[in-house]
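Here is the structure we will look at, set down as structure tokens.
A protein chain is absent from this complex, but the other protein chains hold their places.
After this line comes chain A, so read on.
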Amino acid sequence: MSDSSLRLVWVYPDLLSTYGDQGNALVVERRARQRGLDVQRVDVRSDQPIPTSGDIYLIGGGEDRPQRLAAERLRRDGGLNRAAENGAIIFSVCAGYQILGHEFINDLGEREPGLGLLDVVSTRGEGARCVGDVLADIDPRLGLPQLTGFENHQGVTHLGPTARPFARTVFGNGNGTGDGTEGAFNETVFGTYMHGPVMARNPQIADLLLKLALDVNALPPTDDRWYEALRSERIAAASQPA
């Protein structure tokens, strides 16, 4: 951590906050405060420089044109790449996930360079949009319970050798590659297609980011009964699609 407070950076809400993903920032902030941490949340609009001294960076999903604009501005700004070099924890969703990779297909149907922070390449799927509840098993190395989320995308994301699948789907599409992978991660950078928002349904992901940022192995417990109730309901719902 840079000083006594945890700096949580919410990247480009003007472009990438269309699918409720700011809930991830709210959950991380809330769970940090419940542990008595002093949190400074910084919302960075796309005409402002990305601070390089943040501890956790969150990027959400957005529509196709804002996604291209965000990629252009993030590349020009360079701040997120510098933050990553500084060891910051970065968690991205959907359009934001694609931006962190090497490239994706933009709204003009062209290949748009990403930030290269995750070893993934995204294309656009030919079939129907992937919409619905997802259930997946998170990579056991991360020590997290099952992943529940809502997907709503047409992307197909292929993982390169230095990215690991974040999870293996039990129900739903995830990366859309047909190989059952969902999301990607390396030591400090995470990507997922899951909305919901994903932290509301999987608060332990928020805790994982806090532990990585604080470099601790455990956090004081919180009262998670509503999260747990929601998780049970959604996991059951994903297993029995309507």
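We adopt the following convention: a residue touches a chain if its C-beta (ideal position, glycine included) is under 8 Å from a C-beta of that chain, and two chains touch if they have at least 3 such contacts; residues count from 1.
Keep in mind that, in the parts below, contacts and distances are computed from a predicted model.
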"Lipid II isoglutaminyl synthase (glutamine-hydrolyzing) subunit MurT", "Tripartite-type tricarboxylate transporter, receptor component TctC", "Phosphonate transport system permease protein" or "Respiratory nitrate reductase subunit gamma" - which is the UniProt name of the missing chain: "Lipid II isoglutaminyl synthase (glutamine-hydrolyzing) subunit MurT"
Residue touching the undisplayed chain, where the options are A:F150, A:F166 or A:Y193: A:F150
Selected from A:L69, A:A136 or A:V156 as touching the chain missing from the view: A:L69
Options A:T18, A:Q40, A:T123 or A:Q146, residue touching the unrepresented chain: A:T18
Hidden partner interface residues of chain A, rising order: 13-15, 17-23, 26-27, 30, 45-47, 63-66, 69, 131-132, 150, 152, 195-197, 200-201, 226-227, 229-230, 233
